[in-house]
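Here's a slice of the assembly, chains where they normally sit.
Letters are used for the chains, namely A and B, taken in the order the chains are written, and counting of residues starts over at 1 for each.
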């Protein structure tokens, strides 16, 4: 596979990042009480139109399996792979354990996972800009009891609309982009053009880098969760803001290229701007293999997208299993 | 509110239940390796047709909030309300805890819940018929490591189709049906007729009893999770089987009327037949208030239904936030 030369963003200082955040900031745009951010772009008519994209009745699950083989390898402190525990089993049942009078033989289970363990939505309370979060709410409104503003439960009926896949890796002719490759605006536009799909206001845009599929094929996650990755360059912020899209998603842990070309004060500079300033939610660790293959096969890169979060009160994210329906 | 006289099913013995299971058993119908059950009824064309039901672009979330105020009060042993815990907070961020070099201020959290804590799909591994589960697999295939057959992950891209609400409570003219009221086939047919909606092959049918709304209004769950409830009478099994529906859902903890009129050997007789014999999945603890109000207002009781489970490997169920889209 040919090694692509990543086009890095210019060396960014904290001031550059804060300046960009100020420039693209949507605070107040939908009033002082807003907790939806750019999801406000989605109109009922957009949803009706999106449903018309269901033409062959094929459904793709974009959620990664939740189990002990997930990518959380302790690199980013404090996250773990899902713990799935049985509360009642078939072996118990057959051993007669449920045959009280009256009886019902059953199995039951529980799951314990960080909301960011695998495929997930970030909430608008997930990243802060200095001492504030989306729409200017104080960051301290997120305490040990959860996010008292901008919680994920606000999105309970909002994650529905038109989805567009931008398969940058396929467009570049590689199975996966190299770690550290920063996807430019030119890359995004060229991919869309080649695919014959237009990115529109209110879209959920899904970027495919191929990184997850590479790691799944190798059977080794390595630094997938928290380490280097291909992803959107800093300059993509203007594109995201200008296009007025409603959500941005990818098959990597953080959408953004890693490392991004920043000085010592800033980690993930793109995050500083997207969630808290623009008010756009991230969909991360999306599983895209079958969807991408189908889009390549039929040349249709748009679809109905339905990705409801769990209604976690005061959550800063939610595990999800997004559905792309063509 | 007038007290309805519940029409109870005849006193059932274990033999009656086993006989009914044998009569309606779909094992082998889709081959010896099937793990989907009656979800097999859904065709791609059904999904395309269902998407055409999106006409006004309104989305309803049918997932109950996941938090400490949920219905799990320890009545049915071993379940608990969701535990939501913060791994990183805004108060930490503002106290400078994330300002390592380089830094990103963020919040993070985790959730620990039984898959049956609130709004949920049962998997086909959730209930057993004697020593077997759906399609004849041994119940012992569900052990402490999970469901090695009929796991919820098999439904990852299957919970999409036409949804139909049968608002039995509204049809009966009551805010909610009484605990112990057994909904008959006549009730189901009359409700559909009055609503002007047809129940068809491959539908996800959602039964509204009003019980959840009553408990939410009272601010007291009482025995909601595991106790008495209004719900489908035993005779509804023939209706479910005959209609060839794909899923059956309700706003109660177990869809089935409680108590059901059974002798001492059998608890929840309807469960013995639905999941393991017919192979139909249950959607339980659905939150229906706004959807029901909208249907009553516009007279349209059918919609696009999209309710993806989390992809829990070997799970016997999944928390969900189903979406009804009109």
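Worth pointing out:
By our rule, contacts are C-beta pairs under 8 Å (C-beta built on N, C-alpha and C of every residue); 3 or more make two chains touch, one makes a residue touch a chain.
Because the structure is a prediction, the values reported are computed rather than measured.
The total count of identical chains across the complete complex in this file is 4, with 2 shown in place.
In the analysis below, only the chains that are shown with their structure count from here on.
Note on chain placement: the centre of chain A and the centre of chain B lie 27 Å apart, centres being C-alpha means. By the touch criterion given at the top, residues 43-48, 50-52, 54-61, 63-67, 78-79, 82, 84, 86-91, 93-94, 101-116, 119, 125-131, 133, 138-147, 153, 156-158, 160, 262-268, 271-272, 304, 306-317, 319-323, 325 of chain A touch chain B in their complex.
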